[in-house]
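The other protein chains are all here in position, but one chain of the complex has been omitted.
For clarity, chains are labelled A and B in written order, and residue numbers in each chain start from 1.
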Amino acid sequence: QNAVTVYGIADLYLQYGQGSTGSQLSVQTGGVSGSRLGFKGTEDLGNGLSAQFQLEMGINADTGSLGQGGLAWGRQAWVGLNQSGLGSLNLGRQNIPQYVVLDTFDPYGTGAGSAASSGIVSTTSRANNSIVLKSASFGGFTVQAMTALGETGTSNTASNVYGLGAQYNAGAFAAGLALSQFKAADATKVDANYALLTGSYDFGAFKVTGGVQRVNNLGGVATVDRTEALAGVLVPVSANGTFSAGVGTGTTEDLAGSRASQYTLGYTHALSKRTRLYAIGTVIQNGSGTQYTAGAASGAGPTTANGKDVSALQVGIRHAF
Amino acid sequence: QNAVTVYGIADLYLQYGQGSTGSQLSVQTGGVSGSRLGFKGTEDLGNGLSAQFQLEMGINADTGSLGQGGLAWGRQAWVGLNQSGLGSLNLGRQNIPQYVVLDTFDPYGTGAGSAASSGIVSTTSRANNSIVLKSASFGGFTVQAMTALGETGTSNTASNVYGLGAQYNAGAFAAGLALSQFKAADATKVDANYALLTGSYDFGAFKVTGGVQRVNNLGGVATVDRTEALAGVLVPVSANGTFSAGVGTGTTEDLAGSRASQYTLGYTHALSKRTRLYAIGTVIQNGSGTQYTAGAASGAGPTTANGKDVSALQVGIRHAF
Partner (left out) sequence: QNAVTVYGIADLYLQYGQGSTGSQLSVQTGGVSGSRLGFKGTEDLGNGLSAQFQLEMGINADTGSLGQGGLAWGRQAWVGLNQSGLGSLNLGRQNIPQYVVLDTFDPYGTGAGSAASSGIVSTTSRANNSIVLKSASFGGFTVQAMTALGETGTSNTASNVYGLGAQYNAGAFAAGLALSQFKAADATKVDANYALLTGSYDFGAFKVTGGVQRVNNLGGVATVDRTEALAGVLVPVSANGTFSAGVGTGTTEDLAGSRASQYTLGYTHALSKRTRLYAIGTVIQNGSGTQYTAGAASGAGPTTANGKDVSALQVGIRHAF
């Protein structure tokens, strides 16, 4: 048997964007999902115990460069053990629980059209030097907890990340809760805290999904407290076609011009289970002090400037292999 | 079925070179072909439609570094759709049509001994952010067209690349035509234009192949117009052995000392379909104002200086996997 599965996603799109400097046509990588190449495997050790690993490289497929700022295995790099029916313990570079929950309940899955991709809804995808405990599903409940070590100078707590995520699935209904704490890097900063509550309900003809989030001290700055939300509806309109609409918004407390909102319409056509075409139209209304732009899973949005609205039409293909 | 094919080439050679600073012995990567590791796949979507992708990393196998100046997926990174009998549409980082045609008709395939590898015959291999349409073969004719977006500042045309390549195959005879336009990056430059005409004929006992090229405004500089040519003969001398001879030359118009020529003799011995040994001897006669050197597919040639002749003996192994 083969010990390694080679897999990945190639996702590229054409973007027609209107930003602060006029219209721009571009080819971008990572619309619905970040383009990637991965290697993973599990080994049965007997008595329900297994070893598992994953290495996943983010790829900017429009230029051939590495994603995550040039980090080779920027998406995933971990190894660990799983006990069937109990859960798993993994070490390495891994997703932060808040990101996992947000990604699950975001109508656009932190991809094209998402208010998380534009940054209106705050999230950090991954942490280095992390220890993650994930429970198996107990009656629809799953929980995961992360401790990521900052390994900063002589401190054992500076820049540490603590995360907790819980999800509940009961047929058509699902809900999620996530808490994160990013410890201050040094004395010039304070700890940042995230609390995210999410939910979804599948009515059959359509599914609604979304979440609200409170962030205290975003980026370790004591005065930046934010209230953020995103929601949307997914409507299957044919065997292979899904229409979607979404909205996201965020405001920094006691800061004039800090409110920004994003409105998205989308259509996805599945050519197969592995391959789909998509068209996303999204508009961001920036406050006088914000300059969010319509980035996708990893693609760059149009150029932006404080107080300027941004719009983008993103048409692409996502092929999983 | 496996959705991914892992493939590559490991090509390394010993070089004994005579350049501007005496003789040099070195181990180089990429003689006949650039060393590489790739991942590719196709998915049948029914009715002759398929999805396809390719990721290809250039590797400097003599030192373990990445090719293409450190670009991870510097050789290929694209995804697209193919309609059987019609053609394909791909997005990403892809070969420029002029390079594809040149590579096909160059007796040394832009590898060791080639006047394209030394730079006497001008070419640029690939473009980022590109959209490529390739036709299926219609009676031996194939055509491909590229638009690659420069995505430079606020312009939608600066640094764009437009390319067109056509090939015709009729048994022993083949011909090719390619046109490229590299749009100026800014107002200090002008557009560069390439026109390439190629042909080959297989007489059975030997095959002749080559091409001529006109370049206007090479590198976006209005005064640099060049006339270039390469040609050669391939002679099967045994079941596994092929002898070759080639010549290339290029001159910049109205520029004294700009003529350089390259003369190559080679022998290739196939150990199998996948593995071959090769020995290439090549000499470059530089004009008083040129300093071309005997680079190979990706290997570096001997050190060079204006007006100094360069020679190299390159003995290596090319193993495809």
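A few points about this structure:
What we mean here is this: a contact is a pair of C-beta atoms (placed from the backbone, for glycine too) under 8 Å apart; a residue touches a chain by one contact, two chains touch by 3 or more.
This is a predicted model, so every value here is computed, not measured.
Only one of A:L25, A:L133, A:L149 or A:L265 touches the chain withheld from this view, namely A:L149. Listed residues A:A51, A:V237 or A:A305: the one in touch with the omitted chain is A:A51.
Across B:Y7, B:Y168, B:F243 or B:Y263, the single residue that touches the chain missing here is B:Y7.
The missing chain lies against chain B, touching residues 6-8, 10-14, 21-27, 29, 35, 37, 57, 59-66, 72, 271-272, 274-275, 303, 316-317, 319, 321.
By the touch rule set out above, chain A reaches the unshown chain at residues 3-4, 6, 39, 41, 43, 45, 49, 51-53, 55, 68, 71-81, 91-93, 128-131, 149, 151, 153-154, 156.
Keep in mind that, in the parts below, only the chains that are shown with their structure count from here on.
After Cα superposition, the angle needed to carry chain A onto chain B is 120 degrees, rounded to a multiple of 5. One simple way to say how far apart two chains are is to compare their mean CA positions; for chain A and chain B this gives 40 Å.
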